[in-house]
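Note that one protein chain is taken out, while the other chains of the complex remain in position.
Let's look at chain A:
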Amino acid sequence: MSVQHAPENPEVYGLMAEFDDPDRLVEVTRSAYERGFRQMEAYTPFPVEGLDHALGYHRNKVPRTVFAGALLGGVGGFLMQCWSAMYYYPHNIAGKPLYSWPAFIPITFEMTVLGGALAAVFGMLYFNGLPRLYHPVFNAPEFARASDDGFFLCVQSRDPLFDPEATLAFLETCGPRSISVVPY
């Protein structure tokens, strides 16, 4: 298959190289990053320590989302109890004041956990771009092995340094099991 330079030929998603072991993948990813490639993604059957750093992936927005969700859940839960106990359905319970904050704490705690957990799940999905019905990487042959014993690195055509021949030549020097062109 012959491929044109990326901007003129957007139907190429990228070049996918498959490696036999995780350490090799991390090495290759690191050297690709040093060459200036930024629009890359790696696919492995299990989390590979150090791969995120090799990809230049440092910022994770999920923790901050979780904190915001937990704060919202906690404050919201507390205010909800204040509102229901003091205004909506004021009731004398065991002679306690309507504003009985110690009794509100367990629910506040639970709502904090709930807010944090929901923010974690949906924040993770959102930042991962999920749900997604179609993704071009599944066009790569043998890609199913990414969930078995294959370790893949995909250099995407939208990377400014992407050049079909040069990038292919570079990946070939890295000793992959196979390289394939990923169409859209």
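A few remarks follow.
What we mean here is this: a contact is a pair of C-beta atoms (placed from the backbone, for glycine too) under 8 Å apart; a residue touches a chain by one contact, two chains touch by 3 or more; residues count from 1.
Keep in mind that, in the parts below, contacts and distances are computed from a predicted model.
One chain of the complex is hidden; its UniProt record names it "Quinol:cytochrome c oxidoreductase quinone-binding subunit 2", one of "Branched-chain amino acid transporter", "Quinol:cytochrome c oxidoreductase quinone-binding subunit 2", "Glycine cleavage system H protein" or "Cysteine desulfurase". If you put the hidden chain back, the residue from A:79, A:105, A:125 or A:169 that touches it is A:105.
One chain is missing from the display, and on chain A it is touched by residues 49-50, 63, 67, 94-96, 102-103, 105-106.
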